[in-house]
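All protein chains of the complex are present and in place, except for one that has been dropped.
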Amino acid sequence: MFRRSYSVSHLPGFGFVAILTFLMLYLPILVLVIFSFNAGVSQSIWEGFSLQWYEAAFRNRQVRDVSIRSLWLAATAAGIATMVATLAALGTTRTGRFPGQTMIYALINQPLMVPEVVTGVALLIFVAAIKVQTGYTGMGYLVAAHTAFCIPFAYLPIRARLETMDINLERAAADLYATPLQAFRYITLPLLVPGILAGFMLGFVISLDTVVITEFVKSAGQDTLPTYMLGQLRRTVTPEMNAIATLFLALSLMIVTAFFLITRKRGA
Amino acid sequence: MKDQTARDSVEIEITGLSKVFGQGAAAFSALSDIDLTIRTGEFFTLLGPSGCGKTTLLRVIAGFEQPSTGSLRINGREVAGKGPNARPVNTVFQNYALFPHMSVADNIGFGLKMLGKPRAEVAATTADMLRLVKMEEMAERKPAQISGGQQQRVALARALAPRPRVLLLDEPLSALDLKLRKEMQGELKRLQAETGITFIFVTHDQEEALTMSDRVAVMSAGRILQLGSPHEIYHAPRERFVADFIGDTNFMELPVARLEKGGAFVTLPGGSETRAELPEGLTPVIGEKVTVVIRPEQVQMAPPDAAEMTGTVESATFFGTDTHVHLRLSDGQGFILRRQNSARTEEPAPGAVMGLKLSPGALRVLRD
Partner (left out) sequence: MAEQRESHLWKWLLCTPALLVLVLAASGPLFIVLAYSFLTPGTMGGVRWEFSTEGWFRVFLQRDIFDPDEVRWNQAHLTIFWRSISLSLQTTIICAVLGFPTAWFIATRPPHRRALWLFLITIPFWTNLLIRTFAIQELIRNNGTINTLLMRTGIIDSPIQMMFTDFAVLLGMAYVFMPLMVLPLYAAMDKLDFRLVEAGYDLYASRIKVLWYVILPLVKPGFIAGSILVFIPSIGAYVTPRVLGGGRTMMLGNLIALQFGQGRNWPLGAALAVVMLVIVVTTLVLYLRWANREGGQVRV
């Protein structure tokens, strides 16, 4: 028999720990998903397959309301964030250094660095003051807060896409008699679409996940799915919560998968 | 088809043009004092080493860069200050810059569409262009789905479709392998002849420049050193740089013996005198050394008694059709001779003494 060749990348025990880590990452979620299909109330004893908790979730008026609000908020905030992030990306890429550039980067990335609690209480104070002044208590506050929070996430893939785009393409368009606006409309924008789509998806997922900021900014009756869940966790939870969480997970997973497929495909 | 009158009219006129990048201490002069007239319908080549300013000059003509000083007229009209989309000039980009999200046909039709031509005309011209570059079958493919050579054809067709007065080509063949490159050189010549459009072609490959051009401008460090037909550039280089850049060359430092109308007699190593052509306006001082130049193929081997000078063979390199013989002349200068081969010629042995005879009129004095 020949000895196996010497594997330079092998380090004893590393594979074992890695598998353990993956198990640790996925087991809790797996358990959560499995028991959402449980026929009984227990989170630990399997009593047979059933969709009753999903039915319960769908029948629950409040769950329906907060879900719709969450989706609406995510779509609105991600939409606005993507639009303004696209403009900002166009302004900040493919240029040499210009005055104020560092400040613009700092402002755009700021929501990534400041802890959500801090942003949350800051907005709480600010919103409270505006409410007293104007009496407005609508969804505008949440939309603004979520939009700001989504901007860095939307900005990233759009900027990445712009940076890898060949600047000669726009030059070629100008050479072929396109005005700057036409060059943008026919060349830059179509090539940017995957980046914009990816930016929107990231923003959407981030807005859906945002719980701390929402918790501090929301007025009465403006619960989103995450803040509703956070409130419910205090009580004894039934597998209905598992069902809601599972649906929520599935949605996020779908968007993230789509995001990966979009960003992995190079070119058109 | 080219007609003689069109050939003689001026297409592009550049006077006193310069381009400076940056400012203050970091200022860099990429083009200085360019005077250039390009005739309608000619195949004009800008030749020079990398970094000499060829691309910059092309971009100034295209409108991507504005000149720092000087004027640029296309077809008699001053265009300085106008953007690329307002000039009757199209560019074939070095990396083609085909729009990846559009089909081959849409790429070709883009310029006409931007010019606001009716749809039917766009379609008809696109079809013509596809035929011209023999890409009819690929019309609906995306640029990523065709080969490099095919992309090159599409880029050409795209730039030709709006029927520009001038086509600018920035090293369009440098990305292709040798075989494809030769093929495309012929293709370019054919397209130029068929369309009659003025081509301004940029290359750093002297052979490409010589084989393809009507006229060549040799550039160095932001200046045009010499402008002329390939024949003139090759056989009558005025400066050492031009002679050195184009082809293999022998330079010799030789004393002037006497002057004659349009020429000078120089003393070859070994003592015999021979005539060298003088460039216009240069009158060397008798007795002082001048630089003379002669191409290796303009020297023949001769029996020592019939030779004008002799050299000792140092080494010989076999190239198939010919052999390059490296010699040391009697005064110690190096010298290369190119000898045509036949089945019977023997390779010269190192150490052998060889007689040399120069072709009449082949020796030229350089301005230096």
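A few remarks follow.
Should a chain be cited, it is by its letter among A and B, assigned in written order, with residues numbered from 1 in that chain.
Note that in this section a contact is a pair of C-beta atoms (placed from the backbone, for glycine too) under 8 Å apart; a residue touches a chain by one contact, two chains touch by 3 or more.
If you're wondering where the values come from, they're calculated on a predicted model, not measured in any experiment.
With respect to the full assembly, the chain omitted from this view is in touch with A.
Residue A:Thr92 is the one among A:Thr92, A:Thr137, A:Asn168 or A:Gln222 that touches the chain not shown.
Residue A:Thr21 is the one among A:Thr21, A:Gln62 or A:Thr164 that touches the chain not shown. Only one of A:Ala39, A:Leu71 or A:Ala144 touches the chain withheld from this view, namely A:Ala144. Touching the omitted chain from subunit A are residues 6, 8-22, 24-26, 28-29, 31-32, 35, 42-45, 80-81, 83-85, 87-88, 90-92, 95, 98-100, 104-105, 107-126, 128-129, 144-145, 147-149, 151, 155, 205, 208-209, 211-212, 216, 226, 229-230, 233, 237, 241-242, 245, 248-249, 252-253, 256, 260, 264.
Note that in this section only the chains that are shown with their structure count from here on.
Remark: subunit A and subunit B have CA centroids separated by 57 Å (rounded to whole angstrom).
On subunit B, the positions that touch subunit A within their shared complex are 62-64, 83-86, 89-91, 93, 95, 97-101, 110-111, 114-115, 142, 144, 158-159, 162. For subunit A in complex with subunit B, the residues that touch the partner chain are 166, 168-169, 171-179, 182, 186-187, 190-191, 267-268.
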